[in-house]
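As you look at this complex, bear in mind that one protein chain is not there, while each of the others sits in place.
Up next, chain A:
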Amino acid sequence: MLEIKNLHVKLEDEDKQILKGVDLTVEAGKVHAIMGPNGSGKSTLSYVLSGKDGYEVTEGSATLEGIDLLDLEAEERAAAGLFLAFQYPVEIPGVGNMTFLRTAVNAQRKARGEEEMSAAEFLKVVRARAKDLKIDAEMLKRPVNVGFSGGEKKRNEILQMAMLEPKMCILDETDSGLDVDAMKLVADGVNALRSEGRGFLVITHYQRLLDHIKPDVVHIMAGGRIIKTGGPELALEVEQNGYTDLMSEVA
């Protein structure tokens, strides 16, 4: 599904190398987790994959089902099936949440040559999905993320994911700022979307999210590289011993 090879990335405006050769393959139907200390390059990886400005790829490649992601605009990557759940979802005053969702869904459909969703059909689907995530009508009417609590913002991310039905989902620290109940709700939303044809890359600091979203593979990232890959037990090891041990072990 997602294949990253020897990816080197630097900041566009500064001579600062952030990713120093990332190799990673996420298969369809699998959940991969990336853990790592602050500044290891986890969020940069998610931004580079989704097409944010400000980064320069100096070496390597990233493909989604064989399509070169790095050659596409952000919106084209989305239409190709990539989705990033933001660590800090952006507030957009003046744009209603529903308008936003519908514009996004139909833009992707249009880009893929599919028919647009009718207003009635869209409303039906969005209401059902929103209900599962305990998002009420009021939240759907409000401007995108404006005045939303931390938990509401993350649930709204998962709602977008549910509506857009991407092939490859990247979750960037979706657990940050969430209490236990909110985390459970978000994790349930993610688990409901797990399917054979869909890959997940879950970026997190802590093991606790992985109690709820059970990964198939866990990667440890440090200094702009994947330094260790293992099964779910690797996450537990991090939780017990911290990153320092692992990093010295590799070094």
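The criterion applied here is as follows: a contact is a pair of C-beta atoms (placed from the backbone, for glycine too) under 8 Å apart; a residue touches a chain by one contact, two chains touch by 3 or more; residues count from 1.
To be clear about the criterion, contacts and distances are computed from a predicted model.
Trainee: Considering the UniProt annotation of the chain absent from this complex, which name among "cytochrome-c oxidase", "1,2-phenylacetyl-CoA epoxidase subunit A", "TRAP transporter large permease protein" or "SufD family Fe-S cluster assembly protein" applies?
Mentor: Record says "SufD family Fe-S cluster assembly protein".
Trainee: Hey, which of A:4, A:64 or A:79 is the one touching the hidden chain?
Mentor: With A:4, A:64 or A:79 as choices, the missing chain is touched by A:79.
Trainee: Decide which residue listed in A:28, A:70, A:107 or A:123 touches the omitted chain of the complex.
Mentor: Residue touching the chain left out of view: A:107.
Trainee: What is the set of chain A residues that contact the non-displayed chain in the whole complex?
Mentor: Its contact residues with the unshown chain are 50-53, 73-75, 77-79, 83-84, 86, 89-95, 99-100, 103-104, 107-108, 111, 143, 160, 164.
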